[in-house]
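With one protein chain held back, the other chains of the complex are shown just where they sit.
On to subunit A.
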Amino acid sequence: MSSMINFGIDLGTSNSLIAKFDKGQVEVFKNPNGFKESLPSVVAFRNDRILVGDQARIYVEKDPKNVASRFKRKMGTTETIKTQSAGSKTPVELSAFVLKELRNFVHSGEGVRSAVITIPASFDTVQSNATKEAGLAAGFEQVLLLQEPIAASLAYANKERGVDLRNSQWIVYDFGGGTFDVALVRIVEGELTVIDHEGDNYLGGSDLDARVVELILAPQIARRGKFTDLIGQMKSESGKYNKLWYRLLHAAESAKIELSTKSSAEVDLGMVSLEDEEGTVIDSLLTITRSELEEIIKDAVDSTVEMMKVIITRNSLRSEDLKFVLMVGGSTYIPYVRKRVEELMGIAVNTSIDPTNAIAVGAAYFAGAKEFNGGAQAAGSRAGESRIKIRTVFNRNSQEAEETFSAKVEGDLAGLFYRISNEDGSFDSGLKALSARITEDLPLREGAFNFFQFRILDGSNNVLDVGFDSIQIAQGRYSVAGQMLPEDICLVTDDVANKDTRLKKIFSKNGILPTKTKSSVEVGRTITKGSDDDIRIMVVEGPAEKHSSTNKPIGVLQITGKQINRDLMRGTEIDLTFEVSESRDHTVSAYLNGTGQEFSQVFKGTARQVDPRLLASEVLHLENRIQSEAEDATNNGRQDTADKLEKLLGKVHELMSECGSLSNDDVTDDRYKLEDKKRRVAQEVFELTASKRLDTAKAAYASAKQEVAVLVQESGNDRERHQLREVIAREQTFINSTNPERVENATSDLERLRWNILMRLPEFLTGMFENLVQRRASMNDQTLGKQLIDLGERHKSSKSWEDLRQVNGQLIDLMPETERASDGMRLYTGIV
């Protein structure tokens, strides 16, 4: 079966990328650690590890004896890079490490058996062959080479398919992070050909960042305080301001990006205490303008233009002979670079491709059209899979910050490596030579499940199946003192719209004790000082997706009007702190922002708190619910459900009389028995009505969707269209679920969208205003009401819709609370 190569690799001097052609599209793969598209082309040999990419780059400057970088420029030479710990390495070997690492980016797990690798236009035959050799050493069965300017041109041609490039020529201007290359590309007899090229191996974006720090930021700081040699102190390893140098380099890079769209950018160093040599704190907000940036990079940009001019002259061309200058490389995002090139060259710049990944993308397009003719040795390297036997030892549960993993390995281990990485992206052992005994200290994340991937690899980075591939260690679990939560712990809040309650998850099942968290709720109704009104902070145990009445109560912190020192207004926030000790005592503390008071209560793990009065009110609530559900079932022809509910109603009536005979200070365990009974009845009600709730939720969703779709089509903006598409796109995830709340959440999203649109429609705002005018008699402040109505009338006639919207909002605030509320629900907990 014939297949295409499909994989394209930009093996760069500073950074490398891998992309794949698939069904006409190209995907650029991301590093599974950190999700960046690019991998620094750096290899480090530290201790007994081989590290490639970001981890290696960190040590480039500080441990040069063990770290190799920029080796691409030495390809094809006999020069070897001597490392202290791993001996001499050739540029080919080092490039092979980078290529092997890139294969790990391919998340689909498919083997990369062949690839198109790009090379600079300046590469001669020996250098090109060396690159090919690196590809084969990395385990590719077939390697094709492609010149970088051609790859960039292919990326462009595939993006702008309608453009006719026949009989034309152009310049590819590649200004990357560390190098600059320029090439003249022409179509000769239907084929893309590089005619001429120039370059500077030591000019790139990072040089521009250093210039920003040295010429703009550091002088600004120096002017604000007393410094003898700020730049020297920053650049010296032992200098007082060495850390500031690195911070400023990052800031310069961000500012440079910001200046691509704005005329000035601020560098804010307020996060650190910036003091001069005499200890005086200096103002840490620096400003950099676009013109300042342009001033200091002018020389560098002009030097690149000079190189282009050399090419043009050398090939006896005039500017008008060239179709465009195709911009590639991150530094071409800078508007000045584009402007200056256009200005000095008199040729239009072409910025239609993504300059950061164009070369890899172009290589993938090329690979998509090239047939893979290897395959003879398919899976050959995996022949020895069964020859390895491994026995592992490690603690699956640990209280430590680090756990030692060790293994005994038997078999032919020559040329094999192992690698362990945390799946969460926080740890990577790097490649280590496989030996008969291996040990590795694995850092553990506190209170978390730590999943490590364990791989044994051959010299080409193929994974060998040895029957063991993952290390799972639970930190902080199953200890003698600590234990896990058997169920979710939830807070009960009111769900005003559905006249019901909702559960808000506080702690997840399997969380490790002790544990603590904070949450905020709002007061759902005003509690007057001295009254019997109350709010109830109810904590229950059980699945968060169920209803509160079906879960086990842990306790209720009740705050009444008698306990507060001033009225607690509706909408005031309450800060709640929940704590569960190792012995499962729950402490709930509530800080009332409105009154400045704090209330706290401990619910002992051994004794469940059941307040007979609350129990009675819950039973009453249950009775109401069953009655309305039964009525609803009868009306909708679900007689079977109605009958079952009637039976349950009987049970509830029994419960009610039993509760009635329970005194508030009852010392027996009757209250617990009754609570248990109540919960079982509630569970049955919940199950009987679950499908109905789901149907109702789905119907509400369908009607909201229809309504919002029309509204969005008629009056929505791009963002709203996108929001609607987003909700519809995830429809499958909730519409087929058995959880009504998920459907309800999607409906609320649509409702929000609907309101956003309605609130700017003149007819809706006018209608709302007129409705409020009709209800003026019941407003709290008649004088203010009249003023607002007059103002509203003026806005209406002058068609100031935004102002009318504000007037409407103010008028609503004047309505008494009973009228304002969307319905007359009696709040159950008093918190929302």
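By our rule, contacts are C-beta pairs under 8 Å (C-beta built on N, C-alpha and C of every residue); 3 or more make two chains touch, one makes a residue touch a chain; residues count from 1.
In this section, contacts and distances are computed from a predicted model.
This complex has a chain not shown, and the name its UniProt record holds, of "Putative tricarboxylic transport membrane protein", "Carbon-phosphorus lyase complex subunit", "Branched-chain amino acid ABC transporter permease" or "Nucleotide exchange factor GrpE", is "Nucleotide exchange factor GrpE".
Among A:G511, A:G716 or A:G830, only A:G511 touches the chain that is left out of the view. Note on the undisplayed chain: of the listed residues A:K82, A:R223 or A:H250, the one touching it is A:H250. When the omitted chain is restored, the residue from A:G225, A:G447 or A:G561 that touches it is A:G447.
Of the listed residues A:S426, A:Q639, A:N717 or A:S798, the one in contact with the hidden chain in the full complex is A:S426. When the full complex is taken into account, the listed residue touching the unshown chain is A:R455, out of A:K132, A:R340, A:R455 or A:R570. Contacts to the hidden chain, counted on subunit A, fall at residues 30, 32-35, 44, 46, 49, 51, 54-55, 58-59, 61-63, 104-109, 237-238, 242-243, 246-247, 249-250, 268, 270-273, 421-430, 443, 447-449, 453, 455, 463, 469, 508, 510-512, 518-520, 575.
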